[in-house]
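Here the structure comes first, spelled out in structure tokens, and everything after it is commentary.
Here the complex is missing a single protein chain, while all its other protein chains stay put.
For reference, chains read A, B, C and D in written order, and residue numbers begin at 1 within each chain.
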Amino acid sequence: MIYNPFPMRVVSKRQEAPGVNTLKLEFVREEDHEFFRQNFKTGMFGLYGIYGEGESTFCVASPETRKEYIECTFRQSGRVTGTLANVDAGDIVTFRGPYGNRFPIEEFEGKNLLFIAGGIALPPTRSVIWSCLDQREKYREVTIVYGARTVADLVYKNELDDWKKRDDVRLVLTVDPGGETPDWQDHVGFVPTILEQAAPSPDNTIAVLCGPPIMIKFTLAALQRLGFSPENVYTTLENRMKCGVGKCGRCNVGSVYICKEGPVFTAAEVQAMPQADL
Amino acid sequence: MAKIGVFVCHCGENIASMVDTGNLVRSLSDHPGVEVCNEYKYFCSDPGQETVKRAIREHNLTGVVVAACSPRMHEQTFRKACAEAGLNPYMLELANIREQCSWVHSNKEQATGKAIEITRSLVEKVKRNNELKPISVPVTRRALVIGGGIAGIQAALDIASAGREVVLVEREPSIGGHMSQLSETFPTLDCSQCILTPRMVEAIQHPNIRVLTYSEVEEVVGYIGNFTVKVRNKARYVDIDKCTGCGDCIQKCPQKKIPSEFECGLGNRSAIYTPFAQAVPNKPVIDRNRCTYFKNGKCKICQKTCQIEHCIDFDMQDTYEEIEVGAIVVATGFQIQDTSVYGEYGYGKYKDVITGLQFERLASASGPTAGKILRPSDGKEPETVVFIQCAGSRDPSKGVKYCSKICCMYTAKHAMLYAHKHHHGNSQIFYMDIRAAGKGYDEFTRRAIEEDGAGYVRGRVSKVFQENGKLIVRGVDTLLGKPVEVAADMVVLATAMVPQPDAKEFAKRIGIGYDEYGFFNEAHLKLRPVETATAGIYLCGACQSPKDIPDTVAQASASAAKVLGLFSREQLEREPVVAAVTESTCAGCWGCVMACPYNAIEKQDIKDRNGKVIKQVASVNPGLCQGCGTCVTFCRSNSIDLAGFTEKQIFAEVMAL
Amino acid sequence: MTRILLKNKLDDCIVTWRNAGYSVLAPVKRNEMGSFSEVQKASDMSLDLILPERTIKDRFFPQTEPMIRYKISKQQIDTETMTPPDTKSVCFGVRPCDAAGLEIDDPLFGWDYKDQYWFKRRNNSVIVTITCTASDDFCMCTSVKLSPESTKGSDVMLRPLSNGNGWQVETITERGKALFDSVSVHLSDEKAETAALAQVPVRFNVEQVMEWLANPTSFESQFWKDIALRCIGCGSCTFLCPTCHCFDIQDEGDTYNGIRRKNWDSCSFANFTMHTSGHNPRNTQSTRWRQRIMHKFNYYRGKFGVNSCSGCGRCTRQCPVDMGITETLQAISNLPR
Amino acid sequence: MGIQEQYRSEAASLLSSGEVKLVIGFGAGSTADRRRPLFARTGEEANRFVLDASCIANLSTYLLTEGLLSDGKKVGIFLKPDGIRSINILIAEAQLKPDQVVILGYAIENGQLTALEGRSVADFNGVNEKIRSLALPPAVQQDIERLEAMSPVERFQFWQDQFSKCIKCYACRQACPMCYCRRCIVDVNQPQWVNTSSHTLGNFEWNIVRAFHLAGRCAACGACDRACPVNIPLRLINARMGREVREAFDYFAGESTDQKPVLASFSKDDPETFIL
Partner (left out) sequence: MSEPFEPKIVAFVCTYCTYAGADLAGTSRLKYATNVRIVRLPCTGRISPLFILKALQKGADAVLVSGCHPGDCHFTAGNYHARRRWTVFRALLSFTGIPEERIRFSWISAAEGAKFAELINSITEDTRKLGPFTQYQELQTIIETQSTY
């Protein structure tokens, strides 16, 4: 039945930031895993659940180049995420998916990549970042601009360190003014500002932009000032979902069903949607 | 997920004989989320507690259920053990399988089943417990004492002597209260003024005590440790700082025939007056209602007499001040019942029918008769005095239901004083019982009877009437079963002690409870006799219930001890079982505000970024909240919840039954 | 040759169908509410209702549908998939609008992921529709290009005879034909006149409506705010709609045993699209009403080539504040252009 | 001049003088016997108001529309006695400010309309005998009595039949002026006190909880009953609760604007014969 989820075993749990956790999940049944291996592409999402509490929608944060596990990162906010945040290794949770469309990374080949993320929106970006970094030779320059409200709110701190050390990745980190710690070495400022200062070239460049609506709005403007065309900027949309498969009727923006036609859109596509429905 | 430790106590044989603990352990071991489940003979013992602590550390437990006795027995014990092992002490529940299971059942199979269910449902509850921290409330280490009678004075002195500031508020012009009106005091017959006056002086001179006489508490807001008290300093028309207390103004005042309240109408005072000679402060006050100037617009003789400029000021207004205090001692005392309800005793009709308090004034050396017991009507020595006890007390029909507690003793004292002053006098006491429980009390009444010839007649008086210049007291001697008539020269009524007339209104103003009469309610009659249900407000003296001086002073010291206990730390730690509001869903209907018995819920403004108030929501003051949860049940949208007994916890507990 | 089903033979048909393993559903008015319920005999049916309050959709997409039973123990989580029973059913006395609603919803439940709950029941059911000879002020099938005799979604169409004795049988699908072949002995072949169809006036020009809705500027039109002013945001229009299909998925039970269910949900509800962050893309009643109209007459057509409305008029008929699709679409057709 | 004309012109002058920004009343509905809420912002629009014996809805629900009254301006509203009671309750529960409402009051008795005297909320603070007398229609009272005469088993069966029809569309809640919670108890999911599914158990719980939440707060306008698309006689249960608080606590909901909620107050002498 289409609403039956896969049982998943929790391999590990890592706290990323206050109230934000990453779960690493493995498939309990091989046939489920096989289904996932065949269908998962970067950008897709799933419904993560716990029996007795329900399901909650968020992206698959692991890349399509690593399909042994599913990683997901989420903020603890409701009934389901609150319970998911309290699981331990060995506990059984559920996964339904992968659903939705994908970042067309083969179209990105031979291009410069600019990843921009804010706060808790790094997870979807991370999936596509690693999907590209794992086949690094196919892409040209890789720039990652990541900002959060405070230093504590930065997620994937280990990986940020890794990216920082790599010489084939340019990592620009920033925190909002007032969010810095005394020993903070990186930028202080809002993402759009820092992005403009970093001034990546739009030539032959694909930008992937994920973040809260307000950040998207200003960052898109900044990208346009930098000369990016909306067709070359990819982003993801999130809406409340229950089914994930285009039936429950709540995720659409205008005529677009996020769960089936998204969550990945170009900025041009997003601009074509009725803005008041976002 | 949760890792719960379940510890099943045998309590020796107390539990184990009726509950199959092995079965209980097996069932619970198999319950989801139970990480470890042990049984032991006595978990409350040191080794038992060690087992719990070790399990917490070894298994990284997130919660503990001890299936043992009542939480009322050992909750604190195990909370402490949890804390020592690094687990928040509120992540503990006790499953009561002794008092409410093994001890009350005789079918082992059923008792075991019940024990399993009880424990299981508490495992589900404890999984949803939250780590709580005791609430810290800063404490203003200054006390307010309301009432300057012996109770208030004693409490103030005790607190002040321990080094804490006290504000003592008295609404009369002088402190001293009813005790200052008394002649001698039972059972030692020492002079009341002699023992009280030094205390009054000590109070006013104490560097830590600020005495505000002729002042009233208007309003109390705040909560334990943090009260703001609004005090009205009534216009005295005499600058108390300038006045030397010479008394010239009093001498010159043309209004001299005002019945003195202090003398219970047996003497007079002037319009500018000090209530009594030993008043503290010994500074006069103008009785606005009786003053010629205030009545007619001219006089001001006192002002002209006064040698100090601007000392007497007819333009003086009431002033208000706000005082921050951490604790409040209520010592507002009592009044005596209006005896006019007993028309048959002729009080008010016959001058020589007087109250016990009036007799005190007659017997007092400083009184209107300089201590001679004389008839108010003609100033003659009475040959026969009849004392009527329970003239109001223990009389549900006309008086009050309760016993005023002191009348047996003071009537005996009166008979004694009378005998001492009129060696041939005849005293007859009509009584219902003689209640003389207290150190030296029964000996005292025996002395009155045996040495001072007081005649005790058991029975009630039905009528007092005048005949041939005598007051005929008609009653029944219930021991003899015969009617009695005594021809008396004076009749003294042992009137009932009642609350102050404004006691109920006052209680509402400061937020404490009161009983049907207006006596203030203690938090627990036996175990918390000087605390009120409102944390930080304490009681002493006759405002709580009728009592004599020794009890009053003891209670005053007790309340002082409570205050000092509160003041022993800068921060107050309270049980964190308090309510909290979810602002986003609160609709602001204020049902919780109205339902809260502690006025602990306030209206709070929610503002937008520009500071504009967009809505008002309820907000719980954790300093005031006592954790009853009445608000939680009221709230239709579940926007308020009670820590320790949250909706989630109870839901889980019930759903696991 | 037209076949006739006489009313007095209906009981025989019911017996035959039931003996063949069908459960027979028909409109039944009970406790002041008409809905499709299982019947044993013709007299249980309330065929004279213009429309029952509840639609036939309820029998394919129930208001609450158990999907997965779960049992959590210390060792494991046991799950059991709950599926609709294998029973075949005859849905007798469906109105053309309700029948059309089923067909309208088919693509939604079937695009790539097939909702087995819906299709299992669809495949097990035969829709026997009766054309409408009466209508009321709210009927509007003709406005959405359907009619009192439209066969959309029907397997069999019955036309009432003018003498009131029965129906003329017109089988539309193989499934319908098989159903009535099985009762052919109870059918007669006489010639009879069918009753006049209900005259349902066209209440709005749906073409104009669709055109206006498709215009991107219409989305932000003040029109929505004005028209939705009196909407109180209840879900009754959506829950009584033969084509509305929104749902929620909820786990319900006690601590360790429960059922994951699919429950009706409504785009009228304020919480429908509420994010956990508190952000709500459709945070006013007018945006929700716009979604409902847009979805039915613009988005759905864009996806599936058909409007998500079969013209039953229940939305207006049951509306506590006398709103509904008809009024809105009339207002749209009357907009100055 | 009939009441309709009187109120049309009164509404028009309220609007044109700027005293109110909006008048909520009734207009013609989609059929001859239907009336629908009408919102007039100009004197001209006020001429579309209809007032007759079919105007039975309680419009006070609309006063709680989010943002409607946040500008501090006044709104005029056509209200029957039950609507006036609703307003009093809403003011007592701090959901409305009395000075923002202008009441165009009317009563319907035996199909006849009469205008109620008074326009400001204060005029109706402390409702009069007329309003009291219209509180409980005899038909409702009879139905209640009929139910009470049943055995508990029959009564349970009656309600089970009724509640099994419920589809949880929440029309009852949305139509009710008293259901102004920002988050309804049925939407509380931590914990999920009320089963949200519309199976009979969930429906039973929902309807019981709603009735309890309305106890002592119901103005008996019948909006829930009329809104219910599956015709559950909801007003019976609410009217029964209204009778309970009247009998037990002498409490007439909506009597005044400073009435304390019946369940947030108490008297030490409240009846307790049922408590062991």
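Just so we're on the same page, a residue touches a chain if its C-beta (ideal position, glycine included) is under 8 Å from a C-beta of that chain, and two chains touch if they have at least 3 such contacts.
Fair warning: this is a prediction, and the values are worked out from it, not measured in the lab.
Asker: Thinking of the complex as a whole, which visible chains are touched by the chain that is not shown?
Answerer: So, spelled out: the chain left out of view touches B, C, D.
Asker: Considering the whole complex, which of B:S45, B:N107 or B:S462 touches the chain not shown?
Answerer: Residue touching the chain left out of view: B:N107.
Asker: Using the touch definition from the top, which of B:G247, B:G438, B:G453 or B:G513 touches the missing chain?
Answerer: Hidden-chain contact among the options goes to B:G513.
Asker: In the full complex, which bits of subunit B touch the chain not displayed? Write them out.
Answerer: 70-72, 96, 98-101, 103-107, 110-111, 113-114, 117-118, 121, 513, 521, 533, 577, 595, 597-598, 626-630, 632-634, 642, 644-645, 647, 650-651, 653-655, 657
Asker: So that we can see where the missing chain sits, which residues of subunit C does it touch?
Answerer: 23, 38, 59, 62-66, 69, 82, 84-85, 87, 89, 121, 254, 259
Asker: Quickly run down the residues of subunit D that touch the omitted chain.
Answerer: 147-148, 150, 152-160, 164, 185, 193-195, 197, 199-202, 204-205, 208-209, 211-212, 215-216, 237, 240-241, 244-245, 248-249, 262-268, 270-272, 274-276
Here is the rule we go by: only the chains that are shown with their structure count from here on.
Asker: Which one of the chains is closest to the middle, using the mean of its C-alpha atoms?
Answerer: Of the chains present, the most centrally placed is D.
Asker: Distance-wise, how many Å sit between the C-alpha centres of subunit A and subunit B, to the nearest whole number?
Answerer: Going by mean C-alpha positions, subunit A sits 64 Å from subunit B.
Asker: For subunit C and subunit D, let me know how many angstrom lie between their CA-based centres, rounded off.
Answerer: Roughly 32 Å, centre to centre.
Asker: Would you mind listing the residues of subunit B that make contact with two or more other chains?
Answerer: 584, 652, in rising order.
Asker: Give me the residue numbers in subunit C that touch at least two other chains, ranges are fine.
Answerer: Within subunit C, residues 72, 248, 250, 255-256 contact more than one other chain.
Asker: Using the contact definition from the top, classify how the chains connect: line, ring, star, complete or other.
Answerer: Drawn as a graph, the chains make a fully connected set, so complete.
Asker: Can you list the subunit A residues touching subunit B in their complex?
Answerer: Going by the criterion above, the answer is residues 86-88, 91.
Asker: Which of the residues in subunit A come into contact with subunit D in the complex?
Answerer: Going through subunit A, the ones touching subunit D are 78-79, 82.
Asker: Which of the residues in subunit B come into contact with subunit D in the complex?
Answerer: Against subunit D, the touching part of subunit B is residues 584-592, 594-595, 616, 634, 636-639, 647-648, 651-652.
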